[in-house]
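A protein chain is absent from this complex, but the other protein chains hold their places.
Chain naming follows the written order as A, B and C, and within any one chain the residues start at number 1.
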């Protein structure tokens, strides 16, 4: 059994990690930390877990986190992660970091969009935790930067097209829509029920921090720099992200070649499902699961391809993908603990 | 491995049965039937299940249902169930019926609220599938009438008080609130999103068919006939039932005795959780689980006790409880396949 | 034109007052105050109002509030209201107070449930602003204590029964359900979208502060003290309250006498609508309006009557009723500015 600790376990991604790990046949949660909930029992803070777990939130101290752990998930805010991760690695555990701090190859990009980086050389060595793109590197990595929720949905939607040079990268536009849990568990007016209900809106148009992360990965797939428009929107629902990706097809990129690109790129991927012809995916059909469901249409009128991808932002967009990375890093089956069916309705 | 068939598998309770059975370590789903979806693949009808199940909906014929099954769940409309169940039993399988057809000891009560009963003697022999009340009988039963969703929440809330004669039965009032999935998957104006959203309402006040079922069981707990008011309401949410139960305390029924009654009645029950002092349960904390979470308050001003119980109407109120009954009928652990944590958020 | 000022205009009830007053043919909003939003333009704070109003939030100072006003609405927290209202009255304006500070005849009751009262003699002289019960007193009142949202729905549901001695007051139980706007615009975890969505719950069972207010008014209708159980619940929707009221009928209280009681009590009331026989009201059908829609059922099995009433908590439960009181206090038609149809869907 792999022993697991979670730093920053009191938020939604923390709960989702706990939920998944409790069902994992080869992992055992031993330690949870939270500065805000220090000393509180988990099942008192989350009554949903009564009878499932007797753990108590402890101080987020590297010594505590590594005392009884082979892997540590850091579900901390940006910046707090890079204050903690190096000390964890020094103590010999593997780390899956759910913040943005270890997602960027080039620290200058991170610093342009976030803040100064304290461990840029470590960041350059971390592996971007998208299994469909970096499965082998993840298997050997001591530190994985777990992808952002929006980037996961967009990169998976565009990857087969870029890898096969079927689209013109400079025409890429990603219009994404997320449920409210993506904003975290903090109490702000923006997530007040009455402001969200019947209140669909866009936000951070043109300057959301997931933009450079998406561009980094799309650029690697394309083999050249990619600049995109990414527009996030807030949907009155708890979970789920749907991304609609637009791009102009290259000459010769027929519908058949587009189909083949998706089918071959995801032929053996257990967590990407290509929709039946004619079907459009709903966020509902992946809720609570690690799946990314994808469909696409070639529009002969405009010469564009439109890709629609759906994920659960807390599962595939955060904690499920993090557990998948742990599986790979620890030599387990990629799907271990992650094959419960989605929740309907 | 226990082989399982589901008759009427295309609705929400059908899906919930499938979802649970797919994670069950000792059961294997072999057969699904649905007249409406005959010949369709399950994973085409429910894209959420793609990659999980290659079954095809078959004709709801007893020969088909029992060909490769030890247990059959009948998730059919009232009346259709009693047309099917006897033939299933004749072929030697065990049956958990999710309709109302086999919930009533006294066929006259059924006939007064539903319609003529075709197999009244069989109904009288069926066991009411509430494990906390009839665990031993269920273990020996070939046919279990699975409780209604509202009755489950109300009976579990009132049982300790009636069993210990702490309340005056004639003062019982149950005010219940259900998510929309309780109305089934049929497309009607009443479940149109725009009619439900921002549209909380009561319905069938004074004449909902769950009333006699609740009264039957409360009467058995009290040892005498019980007549109640039961008022169901529709909540703009997908899942969950909360019941608020009111009753006047008998003389001498102190808060301490009330506490003791709940604690002793549910001391060993794996699926009833008594809330911490001061906490009030939300339907959210049991979503997707087989739990019933309960709290109570004694109001010294009025001499009443108020009990609040929450369940997931599709899990504890239908399919989870049905699987729990299957577990008992087949000699498995009561909790087999039913201990995944609730879904948050 | 009546000149109107609003103290504490930045919350949901403040917005609702503004919305209604903007459509009022005989009132003109001149002044809005808010300590939190001091100096901000209303239409910048609420972009919905762009083009409708150029007012700026001012300091909540009595001199400012009365400078250009005949009537002041105080939409302030409890306690803050009684710090402000006397100074407003001294300056000769009429006041409709939306807090609880002037709802209680007996200051001792207020003090038992809230805090010490600074102006108990003024409180005793204030009129409880429920037009159906106190229309004439309101017309002559300089100070009206505007009813709470839950009390409005419950008192209107029970009044005809108590006034006509058709029920036993000690058997009264009120089970109420409210949309989230009733909790105000403050950002707390309890109103986080993800906690509310799919999370129906009861709260403050047995000790909600609206209890003594309800009991005061039911007692006056009954002509003797009344003690009730009142249980509030939170519904995942923005607006609306539905109250389900239960009571045991007195001997001789036939269904016909119950019908007559409702019809005669509300014969001339413009804002109470009795539902058609067989219909059950939804909160949707009164949304955005000052209506209270009521239906009732006599249950011969239990000898109880069940009344269901629906209001919009922000309109009839707060700001619409406050404007109605202003109308009466100023000699206008009770319905002035309040007859726009409810919003559907």
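Everything below uses one rule, namely that a residue touches a chain if its C-beta (ideal position, glycine included) is under 8 Å from a C-beta of that chain, and two chains touch if they have at least 3 such contacts.
Here the structure is a predicted model, which is why all the values come from computation and not from measurement.
S.K.: Among the chains included here, which ones are touched by the excluded chain in the whole complex?
M.R.: A, B, C
S.K.: Which is it among C:94, C:117, C:192 or C:273 that touches the chain not included here?
M.R.: C:273
S.K.: Looking at the full complex, which residue from C:9, C:27, C:49 or C:298 touches the chain that isn't shown here?
M.R.: C:49
S.K.: Can you say which of A:187, A:306 or A:339 touches the chain missing from this structure?
M.R.: Missing-chain contact among the listed residues: A:306.
S.K.: Can you name the residues of chain A that touch the chain not displayed here?
M.R.: 170, 173, 175, 177, 179, 194-195, 197-203, 205-206, 227-229, 231, 233, 235-240, 242, 244, 246, 280-285, 287, 297, 299, 301-302, 304, 306, 308, 310, 345
S.K.: Hey, which chain B residues sit against the chain that's not shown?
M.R.: 12, 180-181, 185, 187-189, 191-194, 196-198, 236-238
S.K.: Residues on chain C that touch the omitted chain in the whole complex?
M.R.: 12, 15-16, 18-19, 22-23, 44, 46-52, 181, 238-239, 270, 273, 275-276, 279, 281, 284-289, 293, 339-345
The criterion applied here is as follows: only the chains that are shown with their structure count from here on.
S.K.: From the C-alpha centre of chain B to that of chain C, how far is it in Å?
M.R.: Centre-to-centre distance between chain B and chain C: 38 Å.
S.K.: For chain A and chain B, let me know how many angstrom lie between their CA-based centres, rounded off.
M.R.: About 36 Å, centre to centre.
S.K.: Please tell me the distance, in whole Å, between the geometric centres of chain A and chain C computed from their C-alpha atoms.
M.R.: Inter-chain centre distance comes to 46 Å.
S.K.: Residues of chain A that touch two or more other chains: which are they?
M.R.: Those would be 12, 181, 238.
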